[in-house]
Structure formats: C-alpha cells, structure tokens
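Mind having a look at this structure? Questions to follow.
Here the complex is missing one protein chain, while the rest keep their positions.
We call the chains A, B and C, going by the order they appear; numbering starts again at 1 in every chain.
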Amino acid sequence: MELPAIVVNVKTYRQATGEAAVSLAHIMEEVRRETGASLVIAVQAADIYRVAQAVDIPVWAQHLDPVTYGSHTGWTLPESLVEAGACGVLLNHSEHQLRIADIAAALGRARKAGLETIVCADNIAVTRAVAALEPDLVAVEPPGLIGGEVSVTSAEPEIVVGAVSAVESISPRTAVLCGAGVKTGEDIRTALELGAAGVLLASGVVKAAHPKKVLLEMAEALIPQ
Amino acid sequence: MELPAIVVNVKTYRQATGEAAVSLAHIMEEVRRETGASLVIAVQAADIYRVAQAVDIPVWAQHLDPVTYGSHTGWTLPESLVEAGACGVLLNHSEHQLRIADIAAALGRARKAGLETIVCADNIAVTRAVAALEPDLVAVEPPGLIGGEVSVTSAEPEIVVGAVSAVESISPRTAVLCGAGVKTGEDIRTALELGAAGVLLASGVVKAAHPKKVLLEMAEALIPQ
Amino acid sequence: MELPAIVVNVKTYRQATGEAAVSLAHIMEEVRRETGASLVIAVQAADIYRVAQAVDIPVWAQHLDPVTYGSHTGWTLPESLVEAGACGVLLNHSEHQLRIADIAAALGRARKAGLETIVCADNIAVTRAVAALEPDLVAVEPPGLIGGEVSVTSAEPEIVVGAVSAVESISPRTAVLCGAGVKTGEDIRTALELGAAGVLLASGVVKAAHPKKVLLEMAEALIPQ
Partner (left out) sequence: MELPAIVVNVKTYRQATGEAAVSLAHIMEEVRRETGASLVIAVQAADIYRVAQAVDIPVWAQHLDPVTYGSHTGWTLPESLVEAGACGVLLNHSEHQLRIADIAAALGRARKAGLETIVCADNIAVTRAVAALEPDLVAVEPPGLIGGEVSVTSAEPEIVVGAVSAVESISPRTAVLCGAGVKTGEDIRTALELGAAGVLLASGVVKAAHPKKVLLEMAEALIPQ
C-alpha cells in the first residue's frame, strides 16, 4: 500500500453492499485521480470481484481464515480473495476478533497468497502484541470511539502516539494507522502529525451525506500542497 | 430448489476456486442441459458473483452469518450473497458448526433476504434438532464418511432412513438430502430409494479426474428414463 | 430433580461466589427444610465441591464441555463435576451459547457421567430444536427479560405456554422451566398454571436484599397448601 493512505472499511453497511460498493469505489477512484491521494477500499468478500473489476484503486478484504485449499466449507480462503482481485486483508477488527495463533497463521497464509495485511488492535497492549507478529500495518482503534462523533486523534491522541512508538520498537517494518471517529481533513492532518501513516475509517465516509466531499477534504489533507 | 437435486459443495478446493469454480459451473450447466437434472453449485463467497454471472444453474453460498446491515466487519451478510447472485445457503456444515441460536437467527435472516436454506447435521439427533427450525432442506452427513471412499447410502443407509422419518414427523415441509462418500449413479439411486430428495456432495465431483463423466452418470440416475 | 422446582443459577455474582455461595446454599437448605419445596442451586465450577460438602440440596454446574478424560486443558470435564458433587448441569444459557453439535454431545456426556440436564432456549424455535435432543428439562428464557423487573410469566405468558406445548409434542419426557424476571410467589404460581414444572432464576434471589424472604415466598407458592 502506498503510504500515507486512507483505508475505507465499508463493513456490512447497506450504503456499500453489492452495486453500492461499486459506486463508492468509483467515487474513491475519482478522488484518487483528482488528488493523487492513496485510497483503499475494504469490501465484503462477495463484493471483491465486482469492485475489483470496476476500479483501479486497491480493493481489500475485511477478513480471511487461516485455511488452505481443501475441506473448509464456508471459510474464507486467502487465495479466493486474491483470485477475486483483493490486494490485502484486514485482520482482528474489533468486530471480528481472532485468536492469537490464528492471527499468526493468517499472516503467514496472507503473505504466501500475496496479500498485504493490516492487523487491528483496541489498545496499546494489543498493539504491541500484534506488532510482534510483524504485519505490514497495525491499525489502532479504541472501540469506544468507533462509529462515534469524536475522532481518536482529538479524544485520545496519546493512544496514537503510544502505538506508533510501541510498533517502532517492536517491528520497525510495520506502519501504523489510526481509526475511530475519523471524519475530517483536520483529523487526517492530526493523525499524520501524531506519527500515523494514515487512517482506517468507515462510517465517516460510508454514511456521509456526500461521501465525495468528505473524501476530497480528507484526501487533500493527506497530500500536503 | 427443484427436487430431486444434486448439490455440489466445492468447499475451498483448489479445483474450484476462482476461475476454476466458473469452469466447474459451466460443466454442471452442460450436464443440466443434457439431462435436465437439477444441479446446484455451492461456492466460496468471493466466487459467487463471477460464477452467477457466468452460468444459469443455481449458485449457493457455503455459509452466512446472522448479521444485518451495519457494523459487522468481515462477517457474511445475507444480502451481500443475494446481491452477488446466490439463491441459497448451506448452514452448519460439519466443517463450520454453528450455535443453535445462530442457526435459528441465520434461517430468519436467510428467509428475509430471499435465500433458500440447507442445514447440515451429523447424526439423527442433530437432524431432529435442526428440523425443528424448519429449514427448506436438511442434509445429513456422517462426518466419518465425508471425503471417503464409501457412500453413506451403502455404509449407513439407516441414518438416511432415520433422518427422512425424523424430519417428516417434525417438519413436513423440509426435504432431506444425504451426503458423505457419494460418487456414483448407484449412490444417487439408493439415496432416492431411501427417501432422500437428493444428495450433497463435494470431493466425489470436484476432485474427480473427469467431473463431467461423474456428473453425467449421477444426473442420469437422478432423472429416471 | 424433584418437580416442581426452583433452580437458582448464581452466575458469577459476587453475592454467591466462594464462601458466599455456601451461605446462599445454606439459606436454600433452610427454606427446603421449612417448606419441603424442591430447590436447586447452580454454582460456579470452582464452588461446586465446597457447596456440595456443606449442604444437602442438589448442587448443579452452570456449564460443561463435551470433552472426555484426556488432553483438554482448561475445559470442563463432566466427570470432574460429578466428583465434586454436582447432580446436574445447565447447558446453552443465553450467556453461554453452544453449537448444536456440542449440545448433543454434551447431553450424551452428561448422561454417561450421571448428570441431569437443563438446556436453555431463548425462544420457541430454539426450544423446539433443543427439545428434539431430549434433555431432562428445557428452560425457556426470553433474553430481553433476563435480570429485569418484569417476569416472563406476566410479560410473555404465551412463550411459556408455547414452549410447554412444543416440548410436549417433540419430547414428552422433557419438563419445561421458565425464567427471566421471576422474583415473587405470584410469578411461581403463574408459571405452574401456564404448565411449567418450575422456574430458573438468578438475580431475583441472589441480588435480593433478603434472599431468604424471597425464597420462602416462592417456595410456599411452589408447594400449595
């Protein structure tokens, strides 16, 4: 992933399921074209193929299971995501927490399949723990702020600074995103000032009345003039 | 689902992931055209869209989570499957067992989204329990025979008969499939004679040297001349 | 279990952990002695032995895992509960939901170890499903009412009647308890009138200012003069 970046996790929002996911991805592609900012969309597994067929920005998966080719009915095979067009995968989102051994195994499987990885963490202790597994990125999101009105960058800047510092010491190759409540250009600027390599966000874009307007403002903050 | 039917669960087999899933679906569509047999393919979530775009036979999902539109990162929303082109969903496969409350909730969500349902069961006790939730179909598969050389219809015909009888008494609207080790036309004929409305199978087709030949033999056994 | 009965599930309440569990069990034993009512206490695994050593009323476990003697670190072996003095076990409480195959397996293991069984269900559909597994008792508890001020017997009497009727038709040997919000003698009387064989309750007794007074009132309602 080109950094700094804005990663939009569309979760299972109605505004970004199926054809609506394609529409949002098109908007993000326009903003990318107009600003040059690095934008990534993480969609539901069933939507990866149609979105990846439709746009040129990176499409990510929201989860994978550490399974291999074989008898694993209903689980998410890393290679199926790659074949559908995914470039990367979120792991251990606070809405989808994983066992530590499964995160380690999932990272190994993702690397082998050629997927970049973001591992989510709720707090600094967990940030340290997942950093020790050396993913490409860690995203720290205080769960109490997810989906809320106040950005982590103003409510708990110390968690961003602490995460950046912890990851630097444990896995220097890993970049840090922050998230929860992020919805303005100002939030992006602050995130970068605090040492983050970008943000992971969801409702701030997906549920916005005018997603393009919000994305443009954020994208411009990401790419200083 | 048009009954009797052959449901092919491709699991996460390499032979039916991504473009290979499309190829297998094309073969099944040919066999459908040549024999008139009712054939269904259950593919990985990431493959539903491309397979459903490519063929006219029913495409099913292998799993869904009982979530709604909203904040459910990485879980499988029923509506995302429908938008991708799925007609139905397997639930509670022995490789992906669910909590009873989640099966009940998943059935409600599937119905609301417009998906048909097959709930899998390992034995007669569990068949009775899941039948009480009144899915469209129950598939009984003794786990010890899954992926093996001997068909449930010859190894444990009494489990098929017992499942048919149990479901008849608890949920008359629910049809019964059987599975595990099924791979010949003879297995299909026996399944129907034992009262099943078809079969759920996987490796017998997906890993066959000549899937079309195997499917043709089974399809012909399904549709008596 | 002698029916009708009042089953007190003490959960992990501070008022009934460790020595406090023994004290509550002593109170229940007194009420048993004074009224003749059938009272059962379901305690935490770590408290079974000391409670069972201290009182003569039946002591139950709140959960078990369907494991056998062997390599199952940290799981709850049925035989360990029996050796500690348990007579029975709750399964699938809404706070501890299980996979359907695990409920079936747990019932088999409990029977083999000599434990009676109550399987909990949130609604009538799940009541039907778990009744099909033929436990000794089913306890129906609408989760929205658990721990609340209004008893299921007045808020949703139809769920009690429906559960009794469903269980009667699917597993005549299984008795039905109801629970959620139960805290008065009147609630007990209504439960029995609706066809239940007793109640499963928790906070109504454990968190009462005067547990003995509450228990006496309920016990007297259970045993009509």
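By definition in this document, a contact is a pair of C-beta atoms (placed from the backbone, for glycine too) under 8 Å apart; a residue touches a chain by one contact, two chains touch by 3 or more.
Quick caveat: nothing in here was measured; it's all calculated off a predicted structure.
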{"item": "Contact list for the unshown chain, restricted to visible chains", "value": "A, C"}
{"item": "Residue among C:Thr17, C:Ser154 or C:Thr184 touching the omitted chain", "value": "C:Thr17"}
{"item": "Contact residue for the chain not shown (choose from C:His63, C:Arg99, C:Arg128 or C:Lys183)", "value": "C:His63"}
{"item": "Residue touching the undisplayed chain, where the options are A:Val22, A:Ala54 or A:Ala104", "value": "A:Ala104"}
{"item": "Absent chain, residues of chain A that touch it", "value": "92, 94, 97-104, 122-123, 125-126, 128-134, 170"}
{"item": "For chain C, residues in touch with the removed chain", "value": "9, 11-14, 17-19, 44-50, 61-63, 67-77, 79-81, 83-84, 86, 90, 93, 95-96, 146-147, 202-203"}
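We take it that only the chains that are shown with their structure count from here on.
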{"item": "Topology of the chain contact graph, where touching chains are joined (line, ring, star, complete, other)", "value": "line"}
{"item": "Homomeric contact chain B-chain C: same or different residue positions, threshold half", "value": "same"}
{"item": "Averaged-CA centre spacing for the pair chain C and chain A, given as whole angstrom", "value": "45"}
{"item": "Whole-Å separation of chain centres (CA-atom averages), chain A against chain B", "value": "34"}
{"item": "Of all residues in chain C, the ones touching two or more other chains", "value": "none"}
